[in-house]
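Heads up, one of the protein chains got dropped from this complex, but the rest are sitting where they should.
Labels A, B and C are assigned to the chains in the order they are written; within every chain, residues are numbered from 1.
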Amino acid sequence: MSKIGVFVCHCGENISATVDCAKVAETAGTYDGVAFSVDYKYMCSDPGQNIIKNAIKEKGLTGVVVASCSPRMHEPTFRKACAEAGLNPFMCEMANLREHCSWVHEKNEATTEKAIDLVRILVEKVKYNHSLNEIKVPVTKTALVIGGGIAGIQASLDIANTGHKVILIERDPSIGGHMSQLSETFPTLDCSQCILTPRMVEVAQHPNITLYTYAELESLEGFIGNFKAKIRRKSKSIDEKLCTGCGQCTTKCPVKKIPSEFNEGLGKRTAIYVPFPQAVPNKPVIDRGNCTYYIKGKCKVCEIVCPTGAIRFDQEDQIMEVEVGAIVVATGFTVKQPDFFPEYGYGKYADVITGLQFERLASASGPTLGEIRRPSDGKIPEKIVFLACAGSRDPAKGIPYCSKICCMYIAKHAMLYQHKVHGGKSYVFYMDIRAGGKQYEEFVRRAIEDDGVNYIRGRVSKIYEKNGKLIVSGADTLLNAMPVEIEADMVVLATAGVANEGAEELAQKMHISYDPYKFFAEAHPKLKPVETNTAGIFLAGACQAPRDIPESVAMASGAAVKVAGLFSQDELTREPIIAVVNRQAPPVYSSCVGCFLCVSACPYQAIEKEEIKNRNGEVIKLVAKVNPGLCQGCGTCVAFCRTKSIDIQGYTHEQMYTEVMALLNEY
Amino acid sequence: MNIDKRLVRKDSLEKLFDILKRNSKTIYAPFTKNGKSTFRDTESFGAISTGYIQTTESAKDIAFPRTEKLLDFSKSKEGMSVKGTDLNDIPDVILWGVRPCDASGIGELSSIFNWDYKDEIYINRLSKVTVFGFSCSKSDEYCFCTSVGGNPGNTAGSDILFTLLGEEGDYLAEIITEKGLAVVDLAQNLFEKTDISGKEKFLAELPVKFSHEDIRLKLDKFFESKEWIEQSLRCLGCGACAYVCPTCACFDIQDEAHGKKGSRVRCWDSCGFSHFTVHTSGYNPRNVQSARWRQRIMHKFSYMPERLSVYGCTGCGRCSRACPVDMNILEHLISIQEVTV
Amino acid sequence: MAEFEPKIVAFVCNWCTYAGADLTGTSRIKYASNVRIIRFPCTGRIDYMLLLKAFDEGADGIIVSGCHPNDCHYTSGNFHARRRWIMFRSLCDFTGIDTERIKFSWVSAAEGAKWAEIVNTTVASIRELGPYTDYKKVAKYPEKEVIHG
Partner (left out) sequence: MVDLIKRAKELLESSAVKVVIGYEQGTGNKTRALFVEKTEDADKLIFDSRCIQNLAAYVTKKEVKEKGKMAIAATLPVMRSIIQLASEFQVNDNNLLVLGITPESNLIEFANLVEVETFVHQYQIEIDARNKEMLDKLAKMTSAERWKFWVDELAPCFKCYACRAACPMCYCSRCTVDFNQPQWIPVPSTELGNLEWHIMRAMHLTGRCIDCDACYNACPLSIPINLLTKRMLVDAKEHFGNYQPSLKGDNLMSTYKPDDKENFIQ
């Protein structure tokens, strides 16, 4: 027989102003199984909690209903109080008399009646509560970081520096990401490579970091603390142990006209190549799609010139499996290519380029060694136009959001141009200048005021060529939409930052959610910006939304702290509000019939197949089993199961059924 | 009492119906819906189905309803109070149009409800029922009453048995019981005196197809036979046979609580269901359909004769007609008789 | 005769609508007191059989509410629920269960005012429809002893 205690809180006058708390307590006292019932001014106060604790001890309560505020407010408080008095915390339920009753209704009998009903529902429910114990899950203290851009680098270093192992995978031949392509960085104009390269080297040399470049995530199984990741190490066609990175092969490779990805197509590379001089690791890979040997079956020049015999034409992709406890996803972003903008004539006009291409032109290590020369004829442009919001903030283009970084880098580009091309004229077409950030606004003002960049508020409708000039035709909205035409030598489009191609598939592999633009979704936009909805998987950098460097780094460090926090424990404890598939005595074993429709219904891939074997080890039944580490307790499977074989602790069939019964009947 | 024979004109049946209605009698008669007939509270003579060999459902509902509230209970400060069925509430009912096999089935059902425990509600319900039997002039391949001791003009169980004397003829009414006589008293002029005899020639011809005595003796040694498995492989384990059967008496009792009030309800159950014998532990002594099929036959042809001295089968053939997979009890009984142990 | 006070049961998810109703409270927005909330972890957990049970036991109306699409705390519980509701509602309609009496809504944790509005409009419309007598007539055993037929 249950011995339930009911504790009705006045919450000062918050509840008692409209609810007759004494009557609620008195009525609750008449229900079967209620051994103790009382009302009190502040249940959450120390004396209030003591009333509960004493009643548990003195009356030997088997269940507690606290009728006060929302359980979202004080459930942990009262559960803890119960636990301190020796009652399993999950034997405590709360009736929400404040937010759901006293605050929203007038003082009258109906309001008190409702309060009584709310208490009765929980009294009847708690009779079906079971003592539950927190779930312990072991933790593998190795992190997987996916993506070797600045976010991935920072996260890896931060985690590694807490003493934990990190596996960093990067799909390109070198780490560094977009930051390595940048010339200078706003708002300080320090050289991007100069601040990044030491970090890259640190990654390569860190004893706790294992770096795999040219590698991608193949599949992911498991759950927080216990992931199993399969990593595809794409064949580099060289033996990295033997290769010294001498560069003979890249010098001698006869295929020299491949557009360099690192230089955004503005420079060329060979088929066996190191993407850029500071690459980490500084060892080449063979681009099989362009290598003569792989296309025509002969060449092997690199093999001939290699002094250490490191070339391996027959090398195959390797799949390796690693066990990790946490994952940081730092796969970054990409920018829309201008072929997205037919009105700006990309493809037709070589001198309409992206911001990222401009970075390469402005970079001392770039194809023009830092001189601003236009791609078509190598001339120094005398007039240059920068277009902000190329695609961004344009619902018609399907990109309603702001790409965030463009305002700042345009200011930087214009400034760099003015510094490098004396007497040159630069124009910026913008919608708004968004320069929120430390020293950001000052930076933009410097571009306008000190460096004489012409800012024109308005949009450009089209770009066309006339007499060897690019005519940029737009309107100045500050001058009553007066038409503006600029004869430019070169145009730079600040194209929208978008999710990487394949972001969706990657998210699906990891079972994390993503937004309509395929950026990965954080668990909470404000309070959980680096968490995903999948426990143990964290986000850093621009894979979540366009981010600048300081933000990416901050996010990466945030994610690293989450990982370190996770790894500070040997076991994880989780709320036991999870689904369970019933098990019965033989010969039934479970009422589950193994249709496994729950498997597709589960948002967390938490349902597995379990073989039930007899004494001879023969499989006699295949039934569903919920992995307690993965289950988050949504209960979708519960409502789905035809045989009612799955139940969810804390919200069981009996509990929910009883709540409905209790609500609508007299007790 | 001696059976009194009267003549009821063909068109007098309707008059009889109306007189009974005027005397506030509740009349349960065959009613057809979706091509299937069952006994329903009937207000007009025209609504009564005719020409059936056998109704889809038996008439046992009248004394052993499929769902029957046994008592109401409620909790209060003073404790639990229980209110049983008021037996005075049970209405007087005339059961109209029952075939002789069904009428005799009432006796078999009663033997169960009067065995070790006298089921008061059942006994009271039955005491209020006057049975109008109608002899069979037709039969079909599923009928076998003659093989289990009945016949198409059997008077057992009826209070009045009507026999149609030829296609367009009148009815011979055999007044079998005091209850029957009480009905005649209400409509004296409709029950004309007659000296007609030899109703047999108007009855369906139904040769005996097996000996139920032989089956009983055979079953004593037949428990372990493989025949049960052979026969029941296509059985799907539904309860259709039991629910249409005039003598199947298995029931379940459920307490349905709604807060502090509730009811105890009795409802039909079937030994064909796989969960019928499941123990609380999960163990199921009849865990295959063959065991359940065996139980059905053994119960009717071995256990009932042994304990109650009656057979639990009237040969009405309903179960065979109702079975979705053609489990034909007659066919299976004959093969039991033929198979060597 | 006193005005008919509908009994309405609300089946809501913990993360959005329950929290939204909390916000209604903290915002002190007043609404009709006919609704009783039953808290579920997610709309995906809400078994349609419970909705039928609510009508069985005398509810005149039902509210089912959870997170907006894409907002589900569990990513997709509400998507599963939505599909289930589409089919269940259509089956109710087909069997003559009054679908006007089952209100489905999305109320986020930020939509305290919307919750109050949902409750008020539901109470008003059920008040107009009157008690669900059609259902109640078949829901309980008849008071007087009758045999099936």
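By definition in this document, a contact is a pair of C-beta atoms (placed from the backbone, for glycine too) under 8 Å apart; a residue touches a chain by one contact, two chains touch by 3 or more.
Given the structure is predicted, the values throughout are model-derived calculations rather than measurements.
K.L.:
Taking the complete complex into account, tell me which visible chains touch the one left out.
P.N.:
Computed over the complete complex, the missing chain touches A, B, C.
K.L.:
Touching the hidden chain in the complete assembly: which of B:V82, B:A182, B:L217 or B:L236 does that?
P.N.:
Checking each option in B:V82, B:A182, B:L217 or B:L236, the one touching the absent chain turns out to be B:L236.
K.L.:
Per the definition of touch given earlier, which of B:T67, B:T177 or B:S211 contacts the omitted chain?
P.N.:
Hidden-chain contact among the options goes to B:T67.
K.L.:
Of B:Y142, B:F162, B:F222 or B:F301, which residue touches the hidden chain?
P.N.:
Going through B:Y142, B:F162, B:F222 or B:F301 one by one, B:Y142 is the residue touching the chain not shown.
K.L.:
If I consider the whole complex, including the chain that's not displayed, which of B:N23, B:S44, B:Q254 or B:S281 touches that chain?
P.N.:
Of the listed residues, the one touching the omitted chain is B:Q254.
K.L.:
List the subunit A residues touching the unshown chain?
P.N.:
Touch with the absent chain occurs at residues 588, 591, 593-601, 622, 640, 642-645, 653-654, 657-658.
K.L.:
Considering the whole complex rather than only what is displayed, give the residues of subunit C touching the chain that is not shown.
P.N.:
48-49, 52-53, 56, 69-70, 76, 79-80, 82-99, 103-106, 118, 134-135, 138-139, 141, 148
K.L.:
Considering the entire assembly, which residues of subunit B contact the chain that has been omitted?
P.N.:
Answer for subunit B: residues 33-36, 38, 56-57, 66-67, 140-142, 229, 233-234, 236-240, 242-244, 252, 254, 256, 265-268, 270, 273-275, 288-290, 320, 322, 324-326, 328, 330-331 touch the chain left out.
Just so it is clear, only the chains that are shown with their structure count from here on.
K.L.:
Could you give the separation in Å between the centres of subunit B and subunit C, each centre being the mean of its C-alpha atoms?
P.N.:
That pair's centroid distance is 45 Å.
K.L.:
Compute the distance, rounded to whole Å, between the mean C-alpha positions of subunit A and subunit C.
P.N.:
Distance between chain centres, rounded to whole Å: 35 Å.
K.L.:
From the C-alpha centre of subunit A to that of subunit B, how far is it in Å?
P.N.:
For subunit A versus subunit B, the centre distance works out to 70 Å.
K.L.:
Can you list the subunit C residues in contact with two or more other chains?
P.N.:
Each of 57 in subunit C touches at least two other chains.
K.L.:
At which residue positions does subunit B touch at least two other chains?
P.N.:
Touching at least two other chains: 258.
K.L.:
Over in the complex, which subunit C residues touch subunit A? Could you list them?
P.N.:
Listed in rising order, the residues are 5, 7, 9, 14, 18-19, 21-26, 28-31, 33, 36-42, 44-48, 50, 53-54, 57-59, 70, 72-77, 80-81, 84, 116.
K.L.:
Which subunit A residues qualify as touching subunit B in the complex?
P.N.:
Where subunit A meets subunit B, its residues are 30, 32, 584-588, 661-662, 665-667.
K.L.:
Sort out for me which residues of subunit B touch subunit A in the complex.
P.N.:
By the definition above, subunit B touches subunit A via 75, 77, 258-261, 281-284, 287.
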